[in-house]
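Note that one protein chain of the assembly has been removed; the remaining protein chains are unaltered in position.
So that you can tell them apart, the chains are marked A, B and C in the order they are listed, and the count of residues begins at 1 in each.
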Amino acid sequence: MADDGERRGEGSSRDPEKEGIIYTKLKNGSCKLYELEKELPPIDAIRVRRAFIEQETGTTLENLGIFSIDIDRVVKRNCENMIGTVQVPVGIAGPVLVDGEYANGSYYLPLATTEGALVASVNRGCSAITQAGGAQVRILHDGMTRAPVFAADNVVHARHVADWVAIHHDELRAAAESTTSHGRMTGVTTYIAGTSVFVRIEFDTKDAMGMNMVTIASAKVAELIAQGTGARLIALSGNMCTDKKPAAINGIMGRGRSVVAGIALSHDSISQILKTDAKCLFEVNYRKNLVGSARAGSMGFNAHAANIVAAMFIACGQDAAHAIDGSTCITTVDLTESGVYVSVTLPSLPVGTVGGGTGLETQQECLRIIGVAGGGNPPGTNARKLAEIIGAGVLAGEISLLGALAAQHLARAHQQLGRG
Amino acid sequence: MADDGERRGEGSSRDPEKEGIIYTKLKNGSCKLYELEKELPPIDAIRVRRAFIEQETGTTLENLGIFSIDIDRVVKRNCENMIGTVQVPVGIAGPVLVDGEYANGSYYLPLATTEGALVASVNRGCSAITQAGGAQVRILHDGMTRAPVFAADNVVHARHVADWVAIHHDELRAAAESTTSHGRMTGVTTYIAGTSVFVRIEFDTKDAMGMNMVTIASAKVAELIAQGTGARLIALSGNMCTDKKPAAINGIMGRGRSVVAGIALSHDSISQILKTDAKCLFEVNYRKNLVGSARAGSMGFNAHAANIVAAMFIACGQDAAHAIDGSTCITTVDLTESGVYVSVTLPSLPVGTVGGGTGLETQQECLRIIGVAGGGNPPGTNARKLAEIIGAGVLAGEISLLGALAAQHLARAHQQLGRG
Amino acid sequence: MADDGERRGEGSSRDPEKEGIIYTKLKNGSCKLYELEKELPPIDAIRVRRAFIEQETGTTLENLGIFSIDIDRVVKRNCENMIGTVQVPVGIAGPVLVDGEYANGSYYLPLATTEGALVASVNRGCSAITQAGGAQVRILHDGMTRAPVFAADNVVHARHVADWVAIHHDELRAAAESTTSHGRMTGVTTYIAGTSVFVRIEFDTKDAMGMNMVTIASAKVAELIAQGTGARLIALSGNMCTDKKPAAINGIMGRGRSVVAGIALSHDSISQILKTDAKCLFEVNYRKNLVGSARAGSMGFNAHAANIVAAMFIACGQDAAHAIDGSTCITTVDLTESGVYVSVTLPSLPVGTVGGGTGLETQQECLRIIGVAGGGNPPGTNARKLAEIIGAGVLAGEISLLGALAAQHLARAHQQLGRG
Partner (left out) sequence: MADDGERRGEGSSRDPEKEGIIYTKLKNGSCKLYELEKELPPIDAIRVRRAFIEQETGTTLENLGIFSIDIDRVVKRNCENMIGTVQVPVGIAGPVLVDGEYANGSYYLPLATTEGALVASVNRGCSAITQAGGAQVRILHDGMTRAPVFAADNVVHARHVADWVAIHHDELRAAAESTTSHGRMTGVTTYIAGTSVFVRIEFDTKDAMGMNMVTIASAKVAELIAQGTGARLIALSGNMCTDKKPAAINGIMGRGRSVVAGIALSHDSISQILKTDAKCLFEVNYRKNLVGSARAGSMGFNAHAANIVAAMFIACGQDAAHAIDGSTCITTVDLTESGVYVSVTLPSLPVGTVGGGTGLETQQECLRIIGVAGGGNPPGTNARKLAEIIGAGVLAGEISLLGALAAQHLARAHQQLGRG
């Protein structure tokens, strides 16, 4: 198992002589690292590139070269200048019982993480949820957005652009939808800041996360707006989308799938599984997630929602930088007569089950564990199911950590697990 | 190469009979998934667990089982209930020339991502930076924080707790530092919100990211405060830390490594590499990253800093949920006589070169590419070097995307690369 | 002119004996301060109350008792337990030329303030604007909001409430509009956070600021929602309105009148009136209002918009606590070939020309100076005209202060004026 080619058994032609020549060209700069795929089959290009990096940096990179995913597609769609893969451990939490509109039943959650205690913690939350009858989950809104920014001549012109967009809504929708066979434009809203005009276009992207779909559609829409109004298109993304930055607009208007999940925990559950009581669980959430976050000027009112979102995103081939969206979760613990009602509200989960990294074999397998690999029937149901299950996972994570904090176990748990 | 054991050649004892018995116990519930490591060597536990999940979910998970990392440590430190690994493609960008206090020279950047165009984009930014003489990078602040929250009886008591902490600063520091051989307590600040008292403890954690170190130290400090003041310890983390949530306090006070990076780009560079001009580059940043972010109620004033942070974090064994911290980057483009000066300011980069996921073989190899695997000499220098290089990477990413937007190439690039 | 009664010449019956008896009752607690109007004519009640406070606090309050406004209405509508009035100096800035949809012409701006240099500063801005051809102003959105909060049993119930509200939109609108002869319900949006459901109701309140109108209407709507869904009404205002707190939702969705104003300033204007140049003016705005505000975690991207809003609000009988809404203004300075284009965007200006403090004689006179006292024809036009003129005033204030900062005159101006 000396190298990728052999391992994958893809019968790489592997021409050592040619590789040698190219390697020399890399060294003398007449061939660029990113040009290797033009000269060699991907599997060889990756090996040569890795060998070059090894020499340049004086390292041996044997593990990066051990992988099983189908490289041909990856180098075209997912990653340029590839030298191999990192292996991220996947742990399983659950099963967790989910009562959603798309997810209904018992699910195992794959979590890709190197943070000790995380899987165990989510697992404990899953037990609490399942024992309590299952997480109630609902999608509140669904729409991926892109917001090009235009420069108007002045504020009167800016207002004119907004009016023009409103009047030409149907025309813009037709143009937008002409760029996709799947998506549907579900909204367009215009925001003005002086001479800057932001047109936030929203799409139902079905089972795709949809950033690419909505970007292409937005390019078409933006072109028409520029032509129709004379406003200058400054950037296809004007940050009112808002992508990969925490933003109130996503919290308020939603972006991707907006999910809410909740569960009633009885006094018995709290005591047996979480080793604490309702009042204490409530107080941790109140002082930490609500008052503490407010005092910190935070946009996230939760304990560690991003941990679960990031781990499930990486496992399931989602865009890891979108874990940010999970971080703006609001977690509540209501005191009730029978115990507590715990909820998580995730206004912005950009997830998909097709496209992006979902096609990589290991990621695809994680999606299959959840039962959402590929497009749903009808379209969109798989992505929504995934969103609901992530919602349940975040709920499990919050319940568990709040419980652990309540019981003042956090530091001891970490000491035992010995994270750096 | 049918399974992990063979591939790793670890000479697993592999006892099919015993595995069969345990599998039956899993099925009938008398053994829990997380108890497998008590019964079997890790490599076998993982295989049995995966087989169980395969059957429970009706899937085959052959790729998840192909990995080369050392499982024994991983199952103890990084991931419970492990079933295998996901393979995340690693592309190489660079080299990028860096002029920092810890990083000085030319570096290749490993990026673990499935987002097509990202590596190519960062690569282009690296070229622009290197051609312009290298990224200037500086660490502005360095300190990992944890903020336990206490409940006081009333606001007078709350104020008393704050006073007590100030008076007993030396004693608290001694207690905190007694829990670690590496770290140094560099600050403690008290915040009050009614009856909730937050004590934000800051540590120089050297080459560790340090969340664990500061959590353990905070537990000791918190205990003393509770004893000394009678305030009740509610949670070891009171969200004024703030961990894994976007928060103004991190932007203002810093958390982890605070990094600033910048580069002067000449009119020629902008034209040749970015295919645009200074004025246009400036205007994209102005209307998108500044005005657009302000209008969106965003905490992030950048184009896609989180992309680079997430990709380098995953490659280098950092905590992926900390990519959130990267998302609060402020990117500026100043117009100058000779072209532009572009900068990125990252107030909160929690990174380390020891502990966490840094010890996994593939991640370790990525750290080695950068030259920062393990502890630095003197301690802390490797983590700071890593922070500087990530800063340079973010700068590259911002320059490239701003340039692409300026040239209205984004949609076309995406169309060609065909992300979902 | 020894007291209010004489001055107003209202022929107060003034019965010293009765006043003496009541005064004694105040002293022995058998009459409360707020009960005086039940026993005495308002003008006498105010005098007796003031005399009581004088004695209780050992002060003489002769100036508070000198006023000319019609007390009878004030004590019923505007202020309980009245003891007199404070006199707030009113300065005049302008005239400023305004090119709006409702305001068209030249306007003097009344500013009630005790901050030296403010009127002079706004006045200078008005000159710059007028000389440059007048401020372009547009209303972008118009709607006053109230958002009751309900408690649902769980997240499924919460989602049901949202659906119910959407389905019963027409019925809710009819109920809402049955409470007012003027207002029109223009929107209703539901937001969920766990078990909390917020229904944000928006009204076109015509010439009224409209908080009262929309509160009464919301009470009716809230009652129907509670009846129809079984959700418990927790509070008529659930803070997603959002009233008198800075909030992203107001910035994004608008509240009250959303106004944008702008002006092109030539190089000559900048030089002659502002004593600076385009590049410098731009740079102050860039580093201070954009980068500085971003770095401070601020919701306001302006220099001192709140100063003008507060001063005009107090002068014109608006609710002074709404000056907060002005503080979230975004100010931009674009570099253009002929100089700069300066704009201010005020997403949330809650103003009215009827109701509230607009009926007080001195405030009414200030509204008359602007030409917007009382209801407009058609209804709503006066309030919008006022909003446009305040927008122009804020623009004047921003231009002037940015110019002064650019010229580093601020400290010297303050030294001369000697504010505390």
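Note that in this section contacts are C-beta pairs under 8 Å (C-beta built on N, C-alpha and C of every residue); 3 or more make two chains touch, one makes a residue touch a chain.
Every value quoted in this text rests on a predicted model; they were computed, and no experiment measured them.
> Determine which of the presented chains are touched by the chain that is not presented, and list them.
The chain that is not shown is in contact with A, B, C.
> Looking beyond the chains shown, say which of B:Met253, B:Ile270, B:Leu386 or B:Leu401 touches the absent one.
Residue touching the chain left out of view: B:Met253.
> Among C:Glu202, C:Asp319 or C:Asp334, which residue is in contact with the omitted chain in the full complex?
C:Asp319
> Which residue, C:Val161, C:Ile201 or C:Leu360, contacts the hidden chain when the whole complex is considered?
Residue touching the absent chain, from the options given: C:Leu360.
> Have a look at C:Ser327, C:Ser343, C:Thr381 or C:Ser400 and name the one touching the chain we're not showing.
That would be C:Ser327, which touches the missing chain.
> From the list B:Gly65, B:Gly143, B:Gly297 or B:Gly352, which touches the chain that is not on show?
B:Gly297
> Which chain B residues touch the hidden chain?
136-138, 140, 151, 154-156, 158-159, 162, 191-196, 248-249, 251-253, 260-262, 264, 297, 330-332, 334, 341, 343-345
> Residues on chain A that touch the omitted chain in the whole complex?
Touch set of chain A with respect to the missing chain: 248, 251-252, 286, 290-291, 293-297, 299, 301, 330, 332, 345.
One rule holds in what follows: only the chains that are shown with their structure count from here on.
> If you fit chain B onto chain C using the CA atoms, what's the rotation angle, as a multiple of 5 degrees?
A turn of 180 degrees brings the C-alpha atoms of chain B onto chain C.
> Would you kindly tell me how far, in whole Å, the mean C-alpha position of chain B lies from that of chain A?
Averaging C-alpha atoms per chain gives centres 16 Å apart.
> Listing for chain A: what residues touch at least two other chains?
Where chain A meets two or more other chains at a single residue, that happens at 151, 191, 193-194, 196, 248-249, 252, 297.
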